[in-house]
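Structure, as structure tokens:
Only one protein chain is missing; all other protein chains are in place.
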Amino acid sequence: MKSNRTTLRIVIGLFLTVALVFFLFPVLWMFLTSFKTQDQIFASPPVIIPPRDQWNLDNYIGALTGSGGLQAVRDSLIVSISTALISVGVGSLAAYSLARYRLGGDQFSFWILSTRMFPPVASAIPLFLIFRQLKWIDTYWALILCNTIFNLPFAIWLLKGFIEDLPVELEESALIDGTSVFGAFWRITLPLISPGLVTALLFTFVFTWNEFMFALLMTRRAVRPLTVMIQSLAGGHEILWAQIAASGVIAIIPGILLVIFLQRYIVRGLTMGALKY
Amino acid sequence: MFRIRFSFVLFTTFVLLLGAVVLAQDAPQPLGITEFEPCQPFDNVTVTVVGDAGHNLAPYDFWKDDFAAMGITIEIVEVPFADVYQKLKTEFVGQTGAFDVVTFYPAYIGDFASNGYLLPLDEFMAREPAAVWDPHQDDVLAPFRELYNKFGGQTYALTIDGDVLVLMYRQDLFDNADEQAAFKEKYGKDLMPPETWDDWLQVAEFFTRKAGDTLAGETLTEDFYGASEFAKRSFSYAWFMNRAASAGVVYFDENMNPRINEPGAVAGLQNMMDTLKFAPPDVLNSGYDELRDLFIQGRTAMVVQWTDVPKKAADPTQSKIAGKVGVGRVPGTEVNGEVVHRSMMPVGRVVAVAADSDVPEAAYCVAKHIAYNRSLEDVSTSLTGLDPYRQSHLDHPEAFAALMGEENAAAYLAGLNQALADGFPDIFIPGSAQYQDALDLEVNRALSGEITAQEALDNVAAKWNEITDTLGRENQVAVWQQALESYRALGLIE
Partner (left out) sequence: MALLFVLPAVLLLLSLTIYPLIRTLALSVVQLELSVSPNEKFVGLTNFIKVLTGDSRFWNAMGNTAVLVVVGVAIQLVLGMTLALMAQQMGRGRTIWVTLFLIPIMIAPVVSGFQFRVIFNDTFGPLNYIIEKLTNGVIQPPAWTANPDTSLLTIMMTDVWQWAPFMMLLILAGLESISPELLEAAKVDGANAWQLFWRIKLPLLMSVIIIGLLIRMMDTFKTFDLVVLLTNGGPGDSSETIAYYTYLNGFQFFSMGYTAAMAFIQLIVIIIISRVFLSIQKRQRGADE
């Protein structure tokens, strides 16, 4: 039995490795590109691995200092973390209410979801006008709120699914013991849906981190997120490919750290999940 | 937990380290050729400048001491190249008053000026003393001045970047005796850089070889192509218009009936479609970068490109064909026994003063300083991507000597002068984005083999009429007739 399992793991491991090669090749390509010079980007035959003496941080330094990359990392972090926290915080409360009390029924839940469906091109200018009235253009708030509109429905629906799958008896017994509704939510429900919370946090962060259209429209100078800064490296005549790749490498670091950090909670979900059914 | 904190510390250190490195910003030295006097000092005003991100905004940094002396602090807002119109238009529509000096592509001048977003500059330009206020528009080359700065007879913008297309070819291949003999035998005439678009097609066919064939005495290890085209959606219309305009086709007639499906235009599009047979397989998704690199890596014999490419082709660190490049007029079309050449002028940049600026006078001073006072310095340095646009730029090859050597500079400027004399504008009346997109889409459909040249251009004509009707025919006809006046002034039409 035991050796059977090991064989199975080796076979699956092989499959996963092959898949991983496909998924990581573009990432590797980006990493290699970040060490190339401009004339190696379009070379024929392609330069796959740049020569050894080029393995320096010039493109990274260029992207971070020459083009405002440091500010961009900071701005994107602030916007993405805030959006993720607001979406998951507000979203988990709403999800609890929708899942447990079926407030407003299916129609109401669907309305919430539908706010993510609206084509952003159509809502961009009205939102721009709202934030102009509030004098919030070129502030973090404008971007955080715009991203929240699109991420909150996702968070609510994802968490709603997780809460619905929890047996209600646990909360009921806590309530009988005299815990408040919020207490039951906070101490019983939230820990039990931690895999869901973590997934929601991770993806709302990533969706915001990668968002471009609102980042462009709602900012000017004081706030300049990474996507706008990276897009700015593509001039009309001079696309700074290597700097774009270097910025891309820098831009995945927070995400990867977040995954490593949140992984533990997903894993913990394994033991928690035992409570289901 | 340790692992996480460790990686976080690593990352933070990494970021801090990078932050500690301060890059020395270069700036060109004042040349002292252009004579001007700065504006009298303002009382510490801030002028917000917006433009496409990157090295074309560098001049505001080069001359910040000049601006400081005028009592002006510059704040720069950088917008990605592709999104300038979208961003500016949204801010204008929202009446935010966020910008004082706006940089944009002159195709939008009709839109911006007619909607009242820009301040007419004539009053500033006429002020005394002239050394302070006069931007010497008479020195600006006619196509840029007449087509890209004015709207409705008033000047709204000042050119800061002169874009025009030129022909580039492999001089060494055209000079090769074996190739010359082979060409003569096949076509019965001498091998020369193409004078007409028909010649272009022949030369393109002639130089297209498979790997293993011989080219100028050497065996090819990779396929070689006679020509390439900007056939990617976005500017493919301009490469088509090089042909159509040289056959005498203007976008519309006096009453704004589309002329784009006239026989000359259809033949031009067919010529471009035929060229694709002699172009690399990627040609339908080739933009500026791909075209440039295919050429400077020695994969194509000819290409029509913007005027900054010859500079790159001459640089041996970037180019495999340094010293083998010829630059000439974009091919033309024979009309009544005479070959007419037309070079499209896509993109380019102008600066203007926003109508809702709080500090219009200071904003004008900034615009004029960039567009005239320091313009020679800005177009003759490798630190920007700005191209010459004034007679005084063309008259001073010595300013370009540091960049490319005096002899090359003289040849480069002479080529530019020629190309600009052939200059033909984008559509620049309001709605230009729509007209251009409709043209580009249909041209591209024809290039990809979806429809024929005639069908494509008939579609464009129909679509253009629809656009004109939607935008308001009466008004559009009026602005178009004004535009035709400038065409006439330049001799582009009878």
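Each chain gets a letter, A and B, in the order it is written, and its residues are counted from 1.
Everything that follows uses one rule, which is that a residue touches a chain if its C-beta (ideal position, glycine included) is under 8 Å from a C-beta of that chain, and two chains touch if they have at least 3 such contacts.
For clarity, every value in this text was computed on a predicted model and none was experimentally measured.
When the full complex is taken into account, the listed residue touching the unshown chain is A:Ser123, out of A:Thr37, A:Ser123, A:Thr139 or A:Thr179.
In the complete complex, the residue from A:Ile61, A:Ile81, A:Ala94 or A:Ala174 that touches the missing chain is A:Ala94. Touch with the chain omitted from the figure is made, among A:Ile137, A:Ala174, A:Ile188 or A:Leu226, by A:Leu226. The chain omitted from view is touched by exactly one of B:Gln137, B:Asn444 or B:Ser486, namely B:Asn444.
Mapped onto subunit B, the interface with the missing chain covers residues 82, 85-86, 89-90, 93, 111, 114-115, 231-234, 280-286, 290, 293-294, 299, 430-434, 437, 441, 444-445, 447-450, 470-472, 475-476. What subunit A contributes to its contact with the hidden chain is residues 8-9, 12-13, 15-16, 19-20, 22-24, 26-27, 29-30, 33, 41-46, 48, 86, 90-91, 93-94, 96-98, 100-101, 103-104, 106, 110, 112-127, 130, 145-146, 148-149, 152-154, 156-158, 161-162, 164-165, 181-182, 185, 195-196, 198-199, 202-203, 206, 209-210, 212-213, 226-227, 230-231, 234, 239, 241, 244-245, 247-248, 251-252, 255-256, 259-260, 263-264, 266-267, 269-270, 272-277.
In this section, only the chains that are shown with their structure count from here on.
Rounded to whole angstrom, the centroid-to-centroid distance between subunit A and subunit B, based on C-alpha atoms, equals 38 Å.
The residues of subunit B lying in touch with subunit A in their complex are 3-4, 7-8, 11, 15, 18-19, 21-23, 48, 50, 52-56, 75-83, 86-87, 90, 93-94, 96, 98, 222, 288-290, 293-294, 297, 299, 306, 308, 317-319, 347, 385.
Those residues of subunit A that touch subunit B in the shared complex are 38-39, 41-44, 57, 60-62, 64-68, 70, 73, 124-125, 128-129, 132, 137-138, 216-217, 220-221, 224, 228, 231-239, 253-254, 257, 260-261.
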